[in-house]
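Take a look at this one; I'll ask things after.
One chain of protein is taken out of this complex; the other chains stay put.
What follows is subunit A.
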Amino acid sequence: MSEIVKKFMYLNRKAPYGTIYAWEALEVVLIGAAFDQDVCVMFMDDGVYQLTKGQDTKGIGMKNFSPTYRTLGDYEVKRIFVDRASLEARGLTQEDLVEIPFEDFETEEEIDNIVEIVDSARVSELMNESDVVFSF
């Protein structure tokens, strides 16, 4: 593995199913997880809809990829953020979103839910701190 660790941000701004962006972003996050970088995933604008609980795609004949978000912690993604204003504009609260657990098998650190709702100043700060931003 490379010794240079970069801070990656995956920025998600699209709703799931209507376009391929959300699915493609998830694939890239999972692939990127193999490279041992410092990763955070940000959901804003319609991207917050990717995390809604209870998605059931049987009626539209598409693959339901929402359960995969709950496994992100297993891919050593420890930082997942949701923009508060985007949630509020859509009448959503944290209650509407899936919970993503995290467990570090070496240190035995366990976190019940790594989904963190943040304000816009924090979103900007996280973007500024990132070395690379992948936009979807």
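Everything below uses one rule, namely that a residue touches a chain if its C-beta (ideal position, glycine included) is under 8 Å from a C-beta of that chain, and two chains touch if they have at least 3 such contacts; residues count from 1.
In this section, contacts and distances are computed from a predicted model.
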{"item": "Per UniProt, the name of the complex member that is left out, chosen from \"NADH-quinone oxidoreductase subunit J\", \"Amino acid ABC transporter ATP-binding protein (PAAT family)\", \"tRNA 5-methylaminomethyl-2-thiouridine synthase TusB\" or \"Intermembrane phospholipid transport system permease protein MlaE\"", "value": "\"tRNA 5-methylaminomethyl-2-thiouridine synthase TusB\""}
{"item": "Residue among A:A15, A:L30, A:I114 or A:V133 that touches the chain left out of view", "value": "A:A15"}
{"item": "Positions on subunit A contacted by the hidden chain, ascending", "value": "14-19, 45-46, 49, 52-60, 62, 64, 66, 89-92, 96"}
